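The complex appears here without one of its protein chains, the remainder shown in place.
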Amino acid sequence: MATDAMGLPFEATSAAAWLVWILPFVAALIMPAVGKASKNLTGYVAVGFALMSALSAASLIPVALDASEIHHQISWIEAIGLKGGVLADPLSVIMANVVGWISFLIMIYSTGYMKGDKDITRFWFWMMFFIGSMQIIVLSDNLLQVFFGWEGVGLASYALISFWYRDKKKDHVGTEGRTVLGLLDYYAPTHAGMKAFIMTKVGDVMMIAGMLLIFLFAGTFGFKELMGDLGWAEAMSAQGLLVPAFVLLFGGAVGKSAQFPLNEWLLEAMTGPTAVSALIHAATMVKAGVFLVARIGPIVFALAAAGIMAEQFFEIIAWVGAITALLLATQGMVNQEIKKVLAYSTGSQIGYMMMALGVAGLSHQYVDGYTAGFFHLISHAMFKASLFMAAGSLLHVIGSRFMSDMGGLRKHMKKTYAFMWAAGLGLMGAPFITTGFWSKDAIFAAVYESGSEWALPLYSIAVLTAVITTFYTTRMMGLVFFGKKSKHIEKMEEEGHHVHEASLSMWVPYGILAVLTIGIGLIGFSAEANIHHMFTEYLDHSFGIHTEHVESGESFLPAPLDGLNPIALGSSLVAFSIGIGLGYIFYIGRWVDPVKFVNSNIFFYAIHKVMLNRWYLNAIIYWCFVVAPLWLARAVFRYFERTAIDYGMNDGFQKAAGWGAKVVQGTQTGVTQSYLFVFGAGLLFVVLILLI
Amino acid sequence: MANELTEFVLVSVALLGIGIYGLSVKRNAIRMLFAIEIVINAANLNMVAFGRFLPHSGGQTLALFSIAIAAAEVAVGLSLIIVAYRMYHNIDIADFRSLKG
Amino acid sequence: MADAAFLALSVITIGSAIAALELRSLVYGSIALMGTLGGIAGFFILLDSPFVAMFQLAVYVGSIAVLILFTVMLVKRELIFKKVEDKRRKFVGIALMLVFMVALGAVILDSGIKQITTDEPAVDFREIGDDFLTYYWPALILMGLILSGAVTGALVLARRVDEENGQRVN
Partner (left out) sequence: MLEITSTPLVIIAILGVAGVILPVINVIRKEKGSNSFYAVIAFAALIISIGYVGYQFLTDNVLPSALFSEDVIVDDAFGGFFAIAMLIVAIFTTVGSFNYMRKHNYPAIYYSLILLSTIGMVLVAYSTDLIMLFVAWELMSIPTYALVGFIKRNPQSNEAALKYFLFGALSSAIIVYGISLTYGITGSTNIGEIIQGYSNLDPGLLPLALLSVGMFVAGFGFKMGLVPFHQWLPDTYEGSPPTITTLLAAGTKKAGFAATIRIVVLGMVVLNLDWTLALGILAIMTMTIGNVAAIMQKNLSRMLAYSSIAHAGYILIGLAVSPYSSLGLQGSLFQILNHAVMKGMAFIAVAGIVTTLAVTNLDKLKGLGRKMPITSLGLVISLLALAGVPPLAGFWSKLMLFGGALDAGGALWWAPWLAIAGVLNSALSLAYYGWIMRRMYFEGETEKRVSEPKSVIAVVVFSIIFLVGFGVYPDPIIKFVEYATPIVSLGLMP
């Protein structure tokens, strides 16, 4: 039953944990009725319920500060001893607040962004459904319930990506007519939704397989119960199934968080409304994978203390994260669509978080990497949501998704300009003033200090990615706000449309987040120290992972920075300077024309081409898993169902005997005799396999 | 008994084979019905033969049920054939293949 | 060893089964089928099951075969004598038949079935009646339902009334 560590009245606190995810579902359920009454009302209802849900999450904060937990269970499926419940511990409380408050802000933004859409009720329904499902993932106390939320967010994501299902041209992503390896690089919303659904489903299938494996050995899905008796892990380890099971679970995270090699759906997910991209494909749902790894990582790490080693699990996570971070960052450098650049950046930054959570398990100080990854999750959620919403208002105003159609906007959209710089600096990791800097620096330090054999290569990748990140963020800012006005804008102005700032309900939310990025950044170091402290206690309490108190030796750094790793700090500064310098040369100062630069050298040209074509990964996936199987299905259909059975028996002979065209036009199947023949042969076949 | 069980069973297997041959080769619906009758009779023969050698009354009982059921089956089957004949003026099963794929 | 009666019956049964399928005319085919069914009845007598044999004659030869014969006569003349066949299908079918017989025959000969012999007297057919009334009575009820279902179903299907105007008039 419930553990009431806090001394608060038990009903109140645990009820708040339940309400966090139940309220959004209530809102979703009443939404059709509200929509019938009045379409204008739907927005207020959604915002109101999002606020209530966020407030419930906020009421749980004391739990996190105490590093205690609320665990409340109800019986769910007694037949197999399964219980449902909520588990509010520091990890989930922080996450629930991030999700709750960011979604509240995005809901406000959406009231402006989606104004006048005739399918608005559907939009709110799925948004609320999404928030509820996401909070289930966060607050569940067992894997199965997590999986329910997991599927719920998948469904909502599918429905919202294809929200504009009429597939109008302006809702596509990609450039019309461009092909990669013979396949169009141009996606309609419905196609994109389908792609996301199927690609994440691959991960889901792996996840459920992993869950089932663990359940068969442990007899439970609960996180707390898994930590209770470790006999299951020993048994699994003895059969060599422990690492595979957890890697399968991680497969689910790979799919949902768009990590390599299941990363490609995230880019096309940008066909959805920008509010959706901000909420689902930047701030929350894609973080579900990171959250899952943060949930199960300590369990795996704690097993090591019991002598059950599963290092490969962490190595795989670290490498998947590193590869994704670099791969997607490079593609972000060359893309022309503002939302896609941000999407690449999202995947890349999540790669960072994975890397941190991975190296955490490879080092002795688990809490360092753990804190770094999670802190980066929080800061990324803020600045990326802000950037996306800002990009959404650009799209709203300009009416085009291409950055080449923007340019010189800094005078017209001053607020957006300022906020985008603030959030963009967060993404770049501008030293000392942004949350992005502190979290990224913590990741660098964690990787560097992990003492793993992979530390050096991972560290190089991390730094290289940081350079690229800074570069493409500067590039984005340069293309959008600097230089001359594009022809598109000039044409708009001729037609009498004026470029103006977006409405209040739109700029306020991203303004708040941008200000927070800087504001928390200013106290960033102590914020991180607080989280670090919280997690140290949490890991110790819940998983028995002790952290040795390393005395920070004589640091030559000045007092406020005491305890930072000087090498990480140094490389962070260098990476930032190189990236922003290069970006300034090409895109803000415009001293060198990037097009000429790329074309000047066959080497640059080739690299540019590969990056633009998404490393050919997307095309290869399509060839292998879509085009080829369709061929195969057609072939099976044509040659097995239609021909093999009947051709040999019927038409083949008649053709050979030259009985003419009559036979050819007579279609092949539907002939009962062949069916009966197969029946007889099948009977023989069954008897045969029985006798063998 | 003058004859061995094996012999009866072998005759029954032969009839079963002939019946399956008829079903997978013949195109005339009525002839396919013949083939089905042959298969059912093969099974009945088997049943009664086993029943005699056990000896046990169940074999004959099942044979009786089976014969009666075959009569019912054939009645429905023939009426279906008659409907088909009225529609197509043809009873060639291999020509009835609008459903396929 | 098999006696003469058995051999003769086997030849009649299997021969007329083949004839029923292979004879060009459907009418002769159905007469040959009656031969098969009669042959089976003969086997039943050899197996000391006169009651089943009588039932077989009454139901099969008496009604089913006649029913088929009538249907045969209902359809057009050309169809009765037309025999379209795909030769290739036929060869494959014969191959299947032979494989079937050989495989099943081998299984049966290989098994211990040969040892099953009996010297006990045959079951008295009164026992069958007993069985019907004490043990199998639910099956008998179902049998009645089957017949009623089959008859109504067959009648509805075979009816010609208001076929043309299509819609049912309420």
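Each chain gets a letter, A, B and C, in the order it is written, and its residues are counted from 1.
Assume contacts are C-beta pairs under 8 Å (C-beta built on N, C-alpha and C of every residue); 3 or more make two chains touch, one makes a residue touch a chain.
Quick caveat, the model's predicted, so the values are computed rather than measured.
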### Task
Check the whole complex and report which displayed chains the hidden chain contacts.
A, B, C
### Message
In the whole complex, not just what's shown, which of A:Thr13, A:Ser56 or A:Thr190 touches the removed chain?
### Response
A:Thr190
## Note on the structure
The one of C:Ala20, C:Val123 or C:Ala150 in touch with the missing chain is C:Ala150
### Task
Among A:Ile30, A:Ile198 or A:Ile620, choose the residue that contacts the chain missing from this document, as touch is defined above.
A:Ile198
### Query
Of the residues in chain A, which ones touch the absent chain?
75-80, 147-148, 151-152, 155, 162, 165-167, 190, 193-194, 197-198, 201-202, 205, 208-209, 212-213, 215-216, 633-634, 636-637, 641, 670, 672, 674-676, 678-679, 681-683, 685-687, 689-691
### Query
Which parts of chain C are in contact with the chain that was left out?
104, 107-108, 110-113, 115-116, 135-136, 138-139, 141-143, 145-146, 148-150, 152-154, 156-157, 162-163, 166-168, 170
### Query
For chain B, which residues lie in contact with the unshown chain of the complex?
16, 19-20, 23, 29, 32, 36, 39-40, 42-44, 46-47, 49-51, 53-54, 56, 58-59, 61-62, 65-66, 69, 72-73, 76-77, 79-81, 83-84, 87-88, 93, 96-101
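Convention: only the chains that are shown with their structure count from here on.
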### Query
Where are there more C-beta contacts: B-C or A-B?
B-C
### Message
Can you work out the whole-Å distance between the CA centroids of chain A and chain C?
### Response
67
### Query
Any idea how many Å lie between the Cα centroids of chain B and chain C?
5
### Query
If you average the Cα atoms of chain A and of chain B to get two centres, how far apart are those centres in Å?
63
#### Entry: chain A, residues touching no fewer than two other chains
650, 673, 677, 680
### Summary
Touching at least 2 other chains, the residues of chain C are 86, 89, 92-93, 96, 100, 104
### Residue ranges of chain A in contact with chain C within the complex
648-650, 652-654, 673, 677, 680-681, 684, 687-688, 691
### Query
What residues of chain C sit close enough to touch chain B in their complex?
1-3, 6, 10, 13-14, 17-18, 20-21, 26, 29-30, 33, 36-37, 40, 43-44, 46-49, 51-52, 55-56, 59-60, 63-64, 67-68, 71-72, 74-76, 79, 83-86, 89-90, 92-94, 96-98, 100-101, 104-105, 108-109, 113-114, 116-123, 125, 127-128, 131-132, 136, 139, 143, 146-147, 149-151, 153-155, 157-158, 160, 163
### Message
Using the touch definition from the top, list the residues of chain A that touch chain B in their complex.
### Response
637, 641-642, 650, 667-674, 676-677, 679-680
